[in-house]
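After this line comes subunit A, so read on.
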Amino acid sequence: MSTQESGPFLSVRDLRVHFPTDDGVVKAVDGLSFDVWRGKTLGIVGESGSGKSVANQAVLGLHNPKHTRISGEIHLEDQELTTAPERRLEQLRGNKVAMIFQDPLTALSPYYTVGRQIGEPFRKHRGASRKEARERTIDMLARVGIPHPARRVDDYPHQFSGGMRQRAMIAMALMCDPDLLIADEPTTALDVTVQAQILDLLMELQQEFGSAIIMITHDLGVVSRVSDDVLVMYAGRAVERGTAREVLGRPRHPYTWGLLSSMPRLRGDVGRDLVPIAGTPPSLLAPPPGCPFEPRCAFSDHVADPVDCATDRPALPEERGAACHLTAEQKRTIFAERIRPRLR
Partner candidate 1 sequence: MLRFILRRTLGAIAILLVISAVTFFLFYAIPRNPALLACGKGVCTQEQLAVVEHNLGIDKPVPQQYIEYMSGLFIGRDFPAGSCPAPCLGFSFRDNRPVLDTILDRLPTTVSLTVGGALVFLVLGLAFGMLAAARRGTLLDKTMSSTSLVLSSMQIYFLGPLALAVLVHNTQLLPQPQYVPISEDPWGWFQGLLLPWLVLSTIFTANYTRLSRATLIEQLQEDHVRTAKAKGMAPRTVFFRYAWRGSLIPIVTIFGIDIGSLFGGAMITEYTFSLHGLGRLAVESVTQSNLPMLMGVMLFAALMIVLFNIVIDACYALIDPRVRLD
Partner candidate 2 sequence: MSKRSLGAKRAAGVSLALAGALILSACSSGGGGGDGEGNGEEESAAPEELATISFGTAEDSQGPAEPVEGAESGGTVTVLQQTSPDHLDPAQIYVSHESNIARLIHRGLTAVHLDNDGAYTVVGDLATDSGQVSDDGRTWTYTLKDDIYFNDGSPITSADLRHTFERQFAPFIAQGPTYVQQWLAGTEGVDYRDLLPDGPYEGDHLPDSILETPDEKTVVFHFDEPQNDLPYALAIAGYAVVSEEGDTRERYDQEPLTSGPYQIDEYRPGRSMTLTRNEHWDPATDPARNAYPDRFEISFGHSQEDSTARLMADNGDDQTAMTFNNGLDAGNGPTVMEDPQYRERLVDGFQPYVAQLAINLDRVTDPTVREAIVQAVPLNGVLNAYGGSIGGEYAGGLLSPLLPGYDADYDPFGKLANPRGDAERARELLEEADAVGYELNYVHNTVPEDTEAAVAIADALEAAGFEVNRSEVPPETYYDTIGVVDSGYDIYRSSWGHDWLSAATVIPPQFDGRQIQDGASNYSHLNDEHVNSEIDRIRRIPDAAEAAAEWAELAAHIQEELIPGVPTFYYRQTVMHGSRIGGAVFNDDIGSVDMNRIYVIP
């Protein structure tokens, strides 16, 4: 990755997103760092509540500042976003950085036509006229594969199918040629066949527009399909990072192993038993002082004294690696002997 001539397009360092509540502070994201490079796709994987969506909404400043405490650094090219004024963020949103949300059913307003909602960012950021925006919208709808776009542009969201709505969302996101597209579970709510179409579409458009993409998902299948790099998140922190090939092929963190084991496969041994990860994620109000995965980890007893997974927090290496006290050797052996056979 360091081979890129310029720095990363988006660089997040030690990001913390905390929500003060009556019961205490919810540490939704607690010290997260990652980079996104131009033209590349970063897949961020994790269970719900792992902080992956919260972190990315923080990039665009979508949290209500009154109820959120954000610290750390977010650099978009040369701009620092955590301290940027709201107006600056407003100019970025939907323009340089666009976002696609999970549920296309609720992510579009039911009260306005699809065309109007898609055209809005173009008019706002490019100062386009109503007519220009409409033309561009029809173009984009055609580009994302909506049939009869000139007619459908005046439809309301409820007249679109789920897949079409997500295509419309993508069209909206791409209106201003964004440099970064954050796709937050864009296919989760869709049928499997539609999922594949949407992912293919995203890939195609990435080729065409050269945008960087952050693909947030809990589905390793999606990650393997589209990502160049992968970040695995657990309980508000990153626990493993690397290229997609590395993380999916030679995962080093017990949590990633668990994710892989619990994922259904279409190829290979379809009938094998899925192994869900035992236990539940830790409370974000009072996370354990050590490794957050320790209570659910089947291998913490392999860690030799004096390190104690329950009290010592493992660090994540800057580039390829996993935040785990197991030695590199142990990780390799356990994966090769005990995990990989299950994935066949």
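How were these picked? Simply put, all candidates are chains of the complex that A comes from, given by their letters.
Points worth noting:
Here, contacts are C-beta pairs under 8 Å (C-beta built on N, C-alpha and C of every residue); 3 or more make two chains touch, one makes a residue touch a chain; residues count from 1.
Just so you know, these numbers come straight off a predicted model, no measurement behind them.
When the candidates 1 or 2 are screened for touch with subunit A in this complex, the one that qualifies is 1. Taken in their complex, subunit A has these residues touching candidate 1: 57, 60, 62, 66-67, 86, 90-95, 98-99, 101, 103, 106-112, 117, 120-121, 124-125, 156, 158-159, 169, 172-173.
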